[in-house]
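Here's a structure for you.
Just one protein chain is left out here, and the rest sit where they should.
Chain lettering (A and B) follows the sequence in which the chains are written, and residue indices restart at 1 in each chain.
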Amino acid sequence: MGTPLLTLSGLTKAYPGVVANDDVSFDIQPGEVHALLGENGAGKSTLVKLIYGLVSPDSGKMALNGMPYAPANPNAARASGVAMVFQHFSLFDALSVAENVALGMDNSPPQGELSTKIRTVSDAYGLPLDPHRTVGDLSAGERQRVEIIRCLLQDPQLLIMDEPTSVLTPQEVEILFKTLRKLSAEGTAILYISHKLEEIRSLCDNATILRLGKKVATCIPAQKTAAELAEMMVGTSLKPPKRAAEVSSEVALHVSGLNLPPAQAFGTSLRDISLTLHKGEVLGIGGVAGNGQDELLAALSGERLCAADQVKLDGKPVGNLGPTARRHLGLLAAPEERLGHAAVPDMSLTENALLTGVTRQALAKGGWINWAAAKGYAERIIHQFDVRTPGPHVAARALSGGNLQKFVIGREVLQAPHVLVVNQPTWGVDASAAAAIRQALLDLATQGSAIICISQDLDELMEISDRFAALNEGHLTHARPAAGLTIEEIGLMMGGAHGMEAAHV
Amino acid sequence: MDLSSINPVLLLASLMVAATPLLFAALGELIVERAGVLNLGVEGMMITGAVSGFIIAVESGSPALGFICAAIAGALLSLLFALLTQVFLANQVASGLALTLFGLGLSALLGQGYVGIKPPSTPKLDLGMLADIPFIGRVLFTHDLMVYLALALAIAIWFFLHRTRAGLILRGVGENHDAAHALGYKVVMIRFAAIAFGGACAGVGGAYLSLVRVPQWTEGMTAGIGWIALALVVFASWKPGRVILGAYLFGGVNVLQLNLQAAGAAIPVEYLAMSPYLVTILVLVIMSAERSRAPASLGRPFHASH
Partner (left out) sequence: MFKIEKRPIPSAKWNWGAPIVAVLLTMVFGGALFAVLGVNPFLALEKIFYEPLLGEYAFYYRPQLLVKAAPLILIAIGLSLGFRAGIWNIGAEGQYIIGALCGAGLALALYPMELFILLPLMVIAGAIGGALWGLIPAFLKVRFGTNEILVSLMLVYVAEQLLASMALGLMKNPEGMGFPGSRNLQQYPSAHNAEIISGTGMHWGVVAALIAVIFAYIVLSRHMFGFSLRMSGMAPRAAKFAGVNPTRMVLICMGISGALAGMAGLFEIAGPAGQVSIDFNVGYGFTAIIVAFLGRLNPVGILLAGILMALTYIGGEITQSQMGLPLAAIQVFQGMLLFFLLAMDLLTNYRFRPTAKEAA
């Protein structure tokens, strides 16, 4: 091997209370697809922010093509040939594709010329895009293409991709991998961040594994089994959740012909949603982000109302009832966004326990709050769901993602719901917390509650669901028994490859 | 009532004059809001501009110098808001209100010795032949430079927003400041610049009131024009072209009600005087039907967490 493209040596970065990266060193060769593997909170994001110039290291050095490399900001990183495709937060909804691309380039050509270039490059790499469309109207996969094209137009030497497949259907993943292999063959190195083991085994030449900010190993992923990689990543081997499957024939929740217009600009409308959920059953709902997940949860939780008959709980029409009334009847929910939707960030855990617990736990009488009871309920959640926190007086935003998620799920589970709807219950949560949450959901189902689990993590859905359905542009497919479904079939239910009609791959 | 005493030529000509302060203030605020910041201090910046422009023009005898200093005064005051909201991360609504309350007090203090004085007159532009065109010439081409400058500013802002890279970056910051930050743009610096520009525009608009429109200094003379300018930005759906339309509409309502007052209309003076404010409310209601989209980051605090 010649000079590595990028050398990291002894990179350390600390934040108050946590060392995000601790003495991390590894090399990336030109044209190599290098995986950065680790679970949530392992320090992957911080490491790429260091490489992309968004933060600077406390100590340690980087070298690019043998020369010292210390980007002061992302512009400097881009000028050195380092480009990055973000997982979140880097597109401008109200602007066009071409404008979004221009904002990501340091010296973008005039719009007309740029549009032509976008078409050329997007066709060449099998990622069709119309430069004049508004980004807010694109699907998640198409939005990712915008980011990739934005990077490719600058002929990067190193392309960083942060969890790129979390927003793609399996078919779209295949297309992406073809593009990445083509890039790699042309000499572009790729730093591929993920916690999905099979993907890494099929795509990456090398893998560096991070755990709690430290490098655990560098290995060739194809030579390891997924289980071995998982053990290196998590540190221990995790048991898959268990359940005694016993679905009753009694219907707990029935939704029929539910239509809802989007609540805000660039939202998704729900179209003719129908589903039947039985007691003791876990219905997994997959789909790529932005296909109506939030809207479905809002329609079920009562945040958005519909005709009474469109949602029936235990045979009773509840479609026109608000969240409090539905909670009273036993229909509970836990939204995806923990901070600001499921919980109030600046309120204490006691107050957040009161937030949904007040009705079923009788934490208030005639509107007057029983703070002692609310505190007691918060303490019960903390205790039973192993939420790591100094106490119930702590503000929700002070908790780590995993702990807050355990609190939010625990808050609903302990209220003995007839039906519980959760959206992305383990998003951004570390593996042990995720396992605990999944087990709690299964235990709840065993006790006879019916559960709808909306998630973008297909592995999770296959692990816990009895039946599987998918959301695609606001439509819900028919639910099929989860056992025996192939990845191919799941992908087609999710809509296959979105917007690939013009693909020339 | 004697409607014949209302001269349509003069009415339309004074409409352009009445619209100019609004136009300046609203265009400035448009840039601020396009950058994702809601500065409710327009009224305060305007009146500070009005008093400082007036003082400088009176003391120096030069209206031009007055306008320049009004712009500087407005910008300086707006930087206080920028400091509060961008550095000290204070609530934008509260800070904007504070700016207005402070500006009203400050202007009253500064203007104490200047009540009842006449400022040096701002010369009309000599547009030669153009002014001789019947009707249109009198309406359009008999004004001072600032009237045309305000119109030119609207066009320049349109060009800036839609045809320049800097304008694209500004829109990007207003649309999604986290994304802009992740791409390496200096969100806080860009917003500081936008806020200062908005302050300067409001200052000029205020000075136009005290130096041309009225022309004299009285305490609280902006009488809500700054707030109407804020409403105008909403009315215009954050588009410069429609700000012109809106400003001329409001200018028209105001001039018309003043003319009706003078003509001795059967409607009591007070009810005519409240009409611009009622029209503002009406327009806000009508515009809300159109679901126009505000910049997505408008009013949200930005704090880079890394």
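By definition in this document, a contact is a pair of C-beta atoms (placed from the backbone, for glycine too) under 8 Å apart; a residue touches a chain by one contact, two chains touch by 3 or more.
Computed from a prediction, not measured in an experiment: that's the story for all the values here.
Participant: If the full complex is used, which shown chains touch the chain that is missing here?
Facilitator: Taken over the complete structure, the missing chain's partners among displayed chains are A, B.
Participant: Among A:I118, A:L253, A:L354 or A:I437, which one touches the chain that has been omitted from the display?
Facilitator: Answering carefully, the residue with contact to the hidden chain is A:L354.
Participant: Using the definition of touch stated at the top, determine which of B:F135, B:F159 or B:Y271 touches the missing chain.
Facilitator: Touching the chain that is not displayed is residue B:Y271.
Participant: Hey, which subunit A residues sit against the chain that's not shown?
Facilitator: 14, 16, 56-60, 70, 301-303, 322-324, 327, 333, 335, 337, 339-347, 351, 354-356, 358-359, 364, 367-369, 371, 394-395, 397-398
Participant: Footprint of the hidden chain on subunit B, which residues?
Facilitator: Residues in contact with the chain left out: 40, 80, 83-84, 88-91, 93-95, 97-98, 101-106, 108-109, 112, 219, 223-224, 227-228, 230-231, 234, 268, 270-271, 273-274, 277-278, 280-281, 284-285, 288-289, 303, 305.
Throughout what follows, only the chains that are shown with their structure count from here on.
Participant: With touch defined as at the start, can you tell me which subunit B residues reach subunit A in the complex?
Facilitator: 165, 168-169, 171-172, 175-176, 178-180, 182-185, 293, 295-296, 306
Participant: Along subunit A, where are the residues that touch subunit B in the complex?
Facilitator: 49, 53-55, 73-75, 78, 86, 89-95, 99, 102-104, 108, 265
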